[in-house]
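Below is a slice of the complex: some chains, not all, each in place.
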Amino acid sequence: MQLALSTWQEVETYLGHSTGIVIPIGSTEQHGPNGLIGTDAICPSRIASGMAEKQPLLIAPTISYGMSQHHMAFAGTITLRPSTLIRVVIDIVTSLHRHGFTHFYFINGHGGNIAPVTTAFSEIYAAIEGHPSHPLCCRLANWWRNDAITTLARELYGDAEGYHATVSEVALSYFAHPEAVKQVSMQPEVAPVGEIYHAADFREKFPDGRIGSNPALATVEDGERFYQLAVDALAEDYRHFISHGAQ
Amino acid sequence: MQLALSTWQEVETYLGHSTGIVIPIGSTEQHGPNGLIGTDAICPSRIASGMAEKQPLLIAPTISYGMSQHHMAFAGTITLRPSTLIRVVIDIVTSLHRHGFTHFYFINGHGGNIAPVTTAFSEIYAAIEGHPSHPLCCRLANWWRNDAITTLARELYGDAEGYHATVSEVALSYFAHPEAVKQVSMQPEVAPVGEIYHAADFREKFPDGRIGSNPALATVEDGERFYQLAVDALAEDYRHFISHGAQ
Amino acid sequence: MQLALSTWQEVETYLGHSTGIVIPIGSTEQHGPNGLIGTDAICPSRIASGMAEKQPLLIAPTISYGMSQHHMAFAGTITLRPSTLIRVVIDIVTSLHRHGFTHFYFINGHGGNIAPVTTAFSEIYAAIEGHPSHPLCCRLANWWRNDAITTLARELYGDAEGYHATVSEVALSYFAHPEAVKQVSMQPEVAPVGEIYHAADFREKFPDGRIGSNPALATVEDGERFYQLAVDALAEDYRHFISHGAQ
Amino acid sequence: MQLALSTWQEVETYLGHSTGIVIPIGSTEQHGPNGLIGTDAICPSRIASGMAEKQPLLIAPTISYGMSQHHMAFAGTITLRPSTLIRVVIDIVTSLHRHGFTHFYFINGHGGNIAPVTTAFSEIYAAIEGHPSHPLCCRLANWWRNDAITTLARELYGDAEGYHATVSEVALSYFAHPEAVKQVSMQPEVAPVGEIYHAADFREKFPDGRIGSNPALATVEDGERFYQLAVDALAEDYRHFISHGAQ
């Protein structure tokens, strides 16, 4: 059930059964020569839809802009300052909390969001402190940090899975948008690895935007496998979260 | 051309031809008994896609969350505080400006966004002051404030077009999402009108969320007519903007 | 009754009869070759005093600094950043609300203030949400957006009334400060019109600061006529506001 | 020369001779049973006008709202949060600095403004750091902290001068606004003294708002004497400031 396609009365009805909500969050940033700029938003959105096919749950509109400061040396990347993203998350949770939602399950597609989003959670908890009658719990589920996903990626691509513009995320985004599959030759086949500091440094070390990956291996078929694994794992984790969360 | 489905190299190529970009902005708020919570984001997104079929242009991901403070007494409404929305707009424009974009054309679906978004434009202009070598122009196009749209709405619905959850916007959202058309009976047929102050006051005056409208009249067919008119009008306005803007 | 010339006990007495207050807000910005930099603050201050002659009301000190970013290419213009002006309005309303005031009637002299001030109203309403026992209503009355005013201006000056440094506002400021009437010849007689983006762009398009007006036509006598019309219209609107506002 | 009554071209002419400007700053807060709520804004405004009669200088509109948190338990007091006042001062100085002003002379009427205003100066200096080609200096002149003033006050009133709603400031405000002189009997004649913490504590210790003073002694005639002394002292200090300041 997509919040965007519902009416407010339908949301009221939903709240009679569940006070949990799923919020996909991604980014708008370069993903190498054949990866989509929307990859990190596309993957969690698609996974959330898959989860909703298995159980009744409400999905908020995807937060499409994330913290992508380190990718800013590549055209098309858009970054929220971390402090802005923190406020976006606070405002969304605070609004929904007023309507009675208590369990906020963020499906995240981008490593750079982890620090600001968990920071936002701390600010949210600080704000409700002293109001024990209105509990709420927030959880950030990074879909790619999952045994099932990493095992399959290693099996399929070995070290060529990489760290940014990974084969698995490009594959999953291709599964979601087969019309946008790109054929691009890359040099070298597998991108270099290294530590990330600021944006200019990133571009110098990783000139085409990839880190350690060979996303030319990505296919729609593989993407579907990653999708299925992610849906299963996160659906399970979400059920656990809303039933056992701090109440 | 959707930014989310492009690679960074494709954006570099685009920048060789144009430095304009289209950014749909909406809200996540109640739209009465049969209107979708995502109406204000759905309409500008769909219009932007229509414009891109007529001329080459780049569309950024839709800003789905807006300033909806006055709708907060209805379940499912999510509002960014105005100060948060201001920062979101600033960060998006600033990021794209660094890559060389100069003309930022926001297609807006929600009246409540006008004040914060134009406020953001002033902050952006203040920040670039004294850097005459890096000009930029921002424009907020409110798709429904358009002679063609208002004429057709008056012709089709007379006074029942209304001011919130209008027939025209519900129709356009139904055209974009025919799978989400809702049949709901409403009492009274045409909603009351009045002035808007804070959220509790809004709910008291307008108990089902509509202001002055009878959105039961909305059809997919009418929606397509509004869509075509909006695409034509905004495509023309965009061409004018990028060719004559402050350069 | 001027708040600045009252004692706190006199305010307590006033609160026994009325919980409404009038707050003039203007700007400190160029108004063309013969317009005063304080025009936008002078007009609402003078109108407020006129209203107080007709009915008992309390007038707060004028907010003399507004959002004038787009006039910054002209010497003497002072702008608050929009975010600053928002906080000023929030703090003033919040302070008075604590003393029991509930109806805040801002008389505005400057178009550039509209977006930040209405944004501030949204922030204020957000802050009081959930405290239904402490209602408050804010209203921004733009004195020049008034049928009586625009009709007289058209009648007297036709198109030469213009959009910035208008004849009517210069005339009203001359009525308030006849000692500051300036005789300046202008070329061209009627200033050009066009769209406004950032400050450098403004100066280039409107080199002497006027938009579309010929303020050489302004006289003290005309100013008095505009003043009377504005006082009548706003006094009526204020009475309506405090008696019918969201309570 | 009042900025509010000048045109932008007149300001340009002024800048050819001087880059100094005078900015009165006060507050809107209780001043005991017979003191005006605008006392702290009225005094520096009047003193600035007196200085301008002696030498050519430009006076910006008075900042009428200050930091009056500790007076908030008395009706009519309006306080800016310190952080708001800091931003107001930063924005005013920054705007004027862009036009070429370099010496900012604030005449202050309120002790509670000292901390936030000097804090703002530090923020301003931090912002210009590394731009040695654009020097600027800010000075806060507290008119009542002056040997001539304190000597006369002691001579006239002894200990009854007090610390808040002092006889001297009430007298000076009466000189500026003789139409607003109030006759109020006070109990006790001389108010108590003590340390100031938060607003509720203030009201408890000083129930009518005065600290240590007997402002029933204030007369228009005394007010004129304080006014003359302040004008002489600050005019001298201003000349010293603009000729010897850090350039």
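Think of it as A, B, C and D in the order they're written, each chain with its own count starting at 1.
Just so it is clear, a residue touches a chain if its C-beta (ideal position, glycine included) is under 8 Å from a C-beta of that chain, and two chains touch if they have at least 3 such contacts.
Please read all numbers here as calculations on a predicted model, not as lab measurements.
Whole-complex tally (this structure file, single sequence, 4 chains shown): 6 copies.
In the analysis below, only the chains that are shown with their structure count from here on.
The chains in contact with chain A and with chain C alike are B. Both chain A and chain B are touched by no common chain. Interface note: chain C and chain D, two copies of one sequence, contact each other through mostly matching residue numbers (shared numbers exceed half of all numbers used).
Placing every chain at the mean of its C-alpha atoms, the farthest one from chain A is found to be D. Put simply, the C-alpha centre of chain A and that of chain D have 54 angstrom between them.
The distance from the centre of chain C to the centre of chain D, with each centre set as the mean of the Cα atoms, comes to 25 Å. One inter-chain figure worth recording: chain B and chain D are separated by 47 Å, centre to centre, where each centre is the mean of the chain's CA atoms.
In chain D, 98 are the positions where the chain touches two or more neighbouring chains simultaneously. Judged by the touch criterion defined above, the protein chains link up one after another in an open path, with no loop closing it. On the side of chain D, the complex with chain C involves touching residues 2-12, 15, 28, 30-38, 41-42, 60-65, 72, 74-81, 83-84, 87-88, 90-92, 95-96, 98-100, 177, 179-180, 182, 184, 209.
Within the complex formed with chain B, the chain C residues making contact are 67, 69-70, 72, 79, 81-83, 86, 112, 114-116, 118-119, 122-123, 125-126, 128-129, 132, 135-138, 197-201, 204, 245-246.
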